[in-house]
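Supplied in structure tokens, the structure appears directly below.
For this depiction, one protein chain was excluded, whereas all remaining protein chains were kept in their positions.
Coming up: subunit A.
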Amino acid sequence: MSTVTTQQPAKKGGFTAAASNYIDERTSISTAVKELGRKIFPDHWSFLLGEVALYSFVVILLTGSFLTFFFHAAMTPVVYDGSYVPLKGVEMSAAMNSTLNISFDIRGGLLMRQVHHWAALLFVASIGLHMLRIFFTGAFRKPRELNWVIGFVLFILAMGEGFTGYSLPDDLLSGNGLRIIDGMVKGIPLVGTWISFLLFGGEFPGEQIVGRLYTLHILLLPAIIVALIALHLLFIVIHKHTQFPGPGRTNGNAVGYPVLPVYAAKAGGFFFIVFGVITLIASLFTINPIWNYGPYDPSPVSAGTQPDWYIGFADGALRLIPPGLEFVWLDRTWSFNILIPLVALGLFIAVVMLYPFVEAWVTGDKREHHLLDRPRNAPTRTAIGAAGVTFYAGLWAAASSDIIATHFMLTMEGVIHTLQFVVIVGPFIAYFVTKRVCLALQKKDRELVLHGYESGRIVKLPGGEFIEVHEPLDEYERWRLVSFTDYKPLMIRPNANGKITVAQRVRASLSRWFFEDRIAPVTKTELEAAHGHGHHEVDMGEVEEITVGEMNVHRETVGR
């Protein structure tokens, strides 16, 4: 509100000017507005994904507040006496009872529930896509490593929010989900049972868990998320937004629209678009029909019992682990069929979180990076990302192994074994294929820069030879293709004491792994040489031989 009033020109005089003056004299808000209003945001569709997450979160907060007015977070047994006939007279917890009342007997309650749940799914999904964008464009590099970590913690917290929310209605589905968590916790040697009893206030399911999850869900986790979002956004303001390389865009500037008025209007409008899409989905499609699942009872389990999508990878890991890994040792049961997935997922998560620091160490790059990489220009990183995505996707798909089996008429065992292969071997295949594809695309870019694009015009030379004329790229397009950072493998150097440490060796070998196969960007000399050569008269292959042989001294190998 105040931002709008202070923006009003004072010439009108009267009330507006007086009011804004009054506020400014007491808060000095004009400085902040001037500063923020001039913030520049580069324009690219993928830069809006984080905003989608933010807006979904706002939607979640709004609808969640509505739901808290009617939800009763207690496990006191009550007899349902609401409108839904197939549950009339059934004993259930107060939590389930109140959720059914929200769904059937409170005006707008079902829509609010569905908006809340769909928005939660979109929240985590948009965070995931946002993280992929950050990763594959290298936006996590200095100075943004810490912001990556903050964002990553937000992702984990969002999953925590999702899972606690999923468990609140105390229906059959959520109870089964909690039972799996209980089982995983109990699988931890020595302390597992104690932790489980602490969590559930005694033996599962007890009468405590819904109340406890509710406190986490509406108080603790949202508070931390809001604080971290604020920090996350503050860092964006401090660091300025990254941008894709392009004409006029350098590491030292940011090209785009200022927040006021254009960007604020766009972003504000976009909030309502996101809200609208979520509401549209929620009003047309059922989500989590707890009335089908009925109240929680430890004995029944429904076919197709799955967690919400973002917990799927953990469920999938449990489904993929082969049987027979449990044994008794030292008078205790060691459930390696629980421990191996737990450790594997923990390692995976840790690698994702720490990746920016690993890459910074391997490259030895201490510079700030405000220009994004095109994924092909960082082949090893892109390949690592693809391997990670494949690993995650395999685990994720495994959570729906039974649905895949029934809907594609396959055997469940076949699906499981295929996905075991995908999770273990798939990442390696994805790594090599992606790396080769990146290198090939870089090669194509090189050729485009050096020799132009095929114009489709065939010319007959005086000697009778036919050639296709290659047209040079325009400057803007060429700039996009040649401006990227080129890394070379680090040399092993002795330290001050004249020794080569183990860390140095590891670092050098990692660096070799990262940058051994690479295509160097076209240099100015190469470009001039290519253009001086009269490149568009001759066949591509011949030109390439000449330029590569003559000029490309530091281009090491391409592997083939």
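Following the convention adopted for this analysis, a residue touches a chain if its C-beta (ideal position, glycine included) is under 8 Å from a C-beta of that chain, and two chains touch if they have at least 3 such contacts; residues count from 1.
One rule holds for everything that comes next: contacts and distances are computed from a predicted model.
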Listed names "Isoquinoline 1-oxidoreductase subunit alpha", "RNA polymerase subunit sigma-24", "Cytochrome bc1 complex cytochrome c subunit" or "ABC transporter permease", matching UniProt entry of the absent chain: "Cytochrome bc1 complex cytochrome c subunit"
Full-complex contact with the absent chain, from A:104, A:197 or A:336: A:104
Touching residue (missing chain; options A:284, A:330, A:461 or A:496): A:284
Per the touch definition above, residue among A:30, A:63 or A:114 touching the missing chain: A:114
Among A:70, A:257 or A:334, residue touching the chain not depicted: A:257
Residue of A:200, A:293, A:355 or A:515 touching the missing chain in the full complex: A:293
Full-complex contact with the absent chain, from A:98, A:306 or A:363: A:306
Hidden partner interface residues of subunit A, rising order: 43-49, 52, 85-90, 103-104, 110, 114, 118, 121-122, 125-126, 129, 172-173, 257, 262, 266, 269-270, 273-274, 277-278, 281, 283-289, 291-294, 297, 299-309, 312, 399-403, 405-406, 409-414
